[in-house]
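Worksheet: one structure, shown below.
The excerpt is restricted to a subset of chains, each kept in its original location.
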Amino acid sequence: MGLKRRLYEALAPEARRTGLSLTNACIVGLVILSFLFLALETEPTLQVPGWQLVFHVFNVTVICIFALEYVARVWSAGIDPAYRGFRGRLRFMAQFYSIADLLAFLPELILMAMGSGMSLLVLRVLRLARLIKIARFIPAFEALGAAVRRASSLLLTSLALAVTLVYVAAVLLYFVEGIGGNQQEAFASIPRAIWWSVATLTTVGYGDVYPVTPLGRFCAGIIAIAGIGVVALPAGVFASAFSDELRERELSSLRSELEQTRADAAAEKSND
Amino acid sequence: MGLKRRLYEALAPEARRTGLSLTNACIVGLVILSFLFLALETEPTLQVPGWQLVFHVFNVTVICIFALEYVARVWSAGIDPAYRGFRGRLRFMAQFYSIADLLAFLPELILMAMGSGMSLLVLRVLRLARLIKIARFIPAFEALGAAVRRASSLLLTSLALAVTLVYVAAVLLYFVEGIGGNQQEAFASIPRAIWWSVATLTTVGYGDVYPVTPLGRFCAGIIAIAGIGVVALPAGVFASAFSDELRERELSSLRSELEQTRADAAAEKSND
């Protein structure tokens, strides 16, 4: 078995019926690690020479690995008849996931080659494109979109309702707390009152903004008890749609695996 | 096709089986935009000449558009046999939605005509009547009322329970924190303790008020773990009733659409 086929089997998700190949599992791990390092890199208390070196070495390594992976992926894609030849490779490179693979290392590689030391902050965010590298292997991310589409009408309706309630609650508190009684700064305009309204109705309740007049507290209490259910509606609708979607996918994948096993068994029998 | 019929088809929701006409979609967008501007208008940091001009121009434009829309709506309503003639138009104007349409521009138009510059705050709130303009096109707002009626007995019961728990928790903490140990200001009366009780049992937890004595914290902890489920009950009851209501409406609208399609197909066949 040639190197090309081995690479294909190690890299292409279509080459395996279920699970991840060892290579792909390593790539997933590397992406997660690179997110951890991206987070640490921004921490001011870690901006000391020692850690900076660690970050630099790690980044260079990761970029090189992803560059090699990209080349291997494009080259070995030729095993699949759909991507054979030069035009096939171009078709392969124009795919959504291939572009994400490219974005995961190219911008930083170019900067590195230019010797600018990868200091540009915005470029670092392009590393979030690596999320798509993982998404390919986690069917749940696909299920996410399917769940949203599935419950789209319910979701839109409940979102519209939630947003309306947030707005009306903000207008009410703006009048009661901002214009009325104690002229609080935090309720001095509707946009500011919306900040209170969102924090309260999602039950986050930071405590940076809250009504202080008796009437404001009375209104806020009524709004909180009555409104929390409405604002939690979109979350609930999405959660149930997503969980239904995942269950169905699990069922259908089990079913297709079963059928495959049966077909294999039947084929074996007829061979005897 | 005359202008009147064209206007009727563009404006009356009954003229289309599903969805919104382009005109109505624009009106919905305009209402949403006007809410955005209403919010920004109240922001003190935007009360500078430049923004004030933008707000003024926008308000005048919107009021004129809604006035024109109202006139067009009343005039074109004559296409519907139910609202033909002068008395029919009066009947049309006496409808709930028509009155809301009128309130959406008339008060501000009068003020504008009197040259007072639309500065009256309370009048601006009448713009919330524009919410009803949208509500007409979003069946969910109707479903809201139906859901409340549907689960009314469960809702009332769970609300009564939630309010009772909030009250009893407030009385308890009033004794433990307000009268007992450390005489906290924030628990100095039952109404003040109710503010704590609502913030805690809805899990908003602003942090402006909390028990500080060991006994108060012990009681608050027990109340929080045991009581959150009770206070979340009305929200849960409403959410499930609303989601059931929406699902049923979607089903029944799909069913009636199917029947309509079948009837159309049958009619076509018999024509052949």
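Labels A and B are assigned to the chains in the order they are written; within every chain, residues are numbered from 1.
Keep in mind that, in the parts below, a contact is a pair of C-beta atoms (placed from the backbone, for glycine too) under 8 Å apart; a residue touches a chain by one contact, two chains touch by 3 or more.
Model, not experiment: these values are computed from the prediction.
S.K.: Given 2 shown copies, how many make up the whole thing?
M.R.: When the whole complex is considered, it contains 4 copies.
Rule of thumb we're sticking to: only the chains that are shown with their structure count from here on.
S.K.: If chain A and chain B share one sequence, what is the angle of the rotation that overlays their CA atoms, in steps of 5 degrees?
M.R.: The C-alpha superposition of chain A onto chain B needs 90 degrees.
S.K.: Centroid from C-alpha atoms only, then distance chain A to chain B, rounded to Å. What do you get?
M.R.: That gives a centre separation of 32 Å.
S.K.: Residues of chain B touching chain A in their complex?
M.R.: Answer in residue numbers: 35, 38-40, 42-44, 121, 125, 128, 131, 138, 140-141, 143-144, 159, 162-163, 166, 191, 194-195, 198-199, 202-208, 231-232, 234-239, 242-243, 246-247, 250.
S.K.: Show me the residue ranges of chain A that touch chain B in the complex, using the header's touch definition.
M.R.: Listed in rising order, the residues are 153-154, 157-158, 160-161, 164, 167-168, 170-171, 174-175, 178-179, 188-192, 194, 200, 203-207, 210, 214, 217, 220-221, 224-226, 228-230, 232-233, 236-237.
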